[in-house]
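Removed from the display is one protein chain of the complex; every other protein chain stays in position.
Our next item is subunit A:
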Amino acid sequence: MNPRLLPLYATIAIFLVACVICYIQFPYMLSTRVLGNLLTDNAYLGIVAVGMTVVILSGGIDLSVGSVIAFSGVFIAVMLRDTGLPAPVVFVLLLIVTTAFGAAMGGLIHGLAMPPFIVTLAGMFLARGAAYMLTIDSVPIDDPFYEMLRKAYYLMPGKGRLTLIGVVMLLSFAVGMVIAHRTRFGASVYALGGGENTARLMGVQVGRTTVGIYAFSGFMAGLSGIVFSVYTGSGYPLATVGTELTAIAAVVIGGTLLTGGSGFVFGTFIGVMTMGLIQTYIVFDGTLSSWWTKIVIGGLLLLFIVLQKGLLRLTSARFSGGLA
């Protein structure tokens, strides 16, 4: 068996076990209604986690995404309020802005040879500050187009609502999987994660790929911002503080190595769903406090990291055994 697939299998196994535990305690939890809510509530997180997966696969990190989501919401709300532009035009403008923002960060990371951690930290300050400069209030969005987006859903059997934003998340994961596993760009990303020098020797255009990776993450953060503004119906500069860390946690729980070069976009989907399931379980239980979510997620993080560590040791032992 391919040892690289083991973390993914472990992720899926833990998710299934969690589902079974939930089902035994609360049989109603496995309904399409809960499933629909799970997809809707975690839509923005899932979308941004797709971008984060690609960044982490390349061995980088993007701390700016939470701020970019907040900026997107504020940008949309203020543009719709102050200019007469129709919502789709605002969406396109926003996606151009966030993609360019991501590309600029990628350019800095490559051009200055600085760690992504610090560059995207500056990006985090900048995006949050830009959101503050647009407004410091929560701005409601009342646009007929928005009403339509929010009310758009497909009624699944069992009265579960598959909302539009849930579908957008599923599509993002599909697109992310194609990009990461089926394109030249995706192969370059994995190569970069394996090591920059080896990637360069293999003929990967490091600069172009780095810019592309962070531009993709910026685009996904912008898309996530749109989805989040549809979900909340407003723009608020203090929203989604810390989402970048939740996204990173989802990626790690999804079995992707934080050192880069190994992991799957599909794993991140399971990671997001696992975290959503924990939250749903706590809501169903009713007696557990919400802070248990954080502790359980921290515990899961530890479990996965130790598991991966063990697997790495196992595979490297196998390789050295093969050489001897």
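Methods note: a residue touches a chain if its C-beta (ideal position, glycine included) is under 8 Å from a C-beta of that chain, and two chains touch if they have at least 3 such contacts; residues count from 1.
The criterion applied here is as follows: contacts and distances are computed from a predicted model.
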Chain not displayed: protein name in its UniProt record ("F420H2:quinone oxidoreductase, 39.7 kDa subunit", "Sugar ABC transporter permease", "Two-component system response regulator AfsQ1" or "Catalase"): "Sugar ABC transporter permease"
Residue, one of A:Thr32, A:Ser138 or A:Thr293, that touches the chain absent here: A:Thr293
Hidden-chain contact residue, picked from the options A:Leu38, A:Val54, A:Ile248 or A:Leu311: A:Ile248
Hidden partner chain, residues of subunit A it touches: 61, 108, 111-115, 117-119, 121-126, 128-130, 132-133, 136, 241, 245, 248-249, 252, 258-259, 289, 291-295, 297-299, 301-302, 305-306, 309
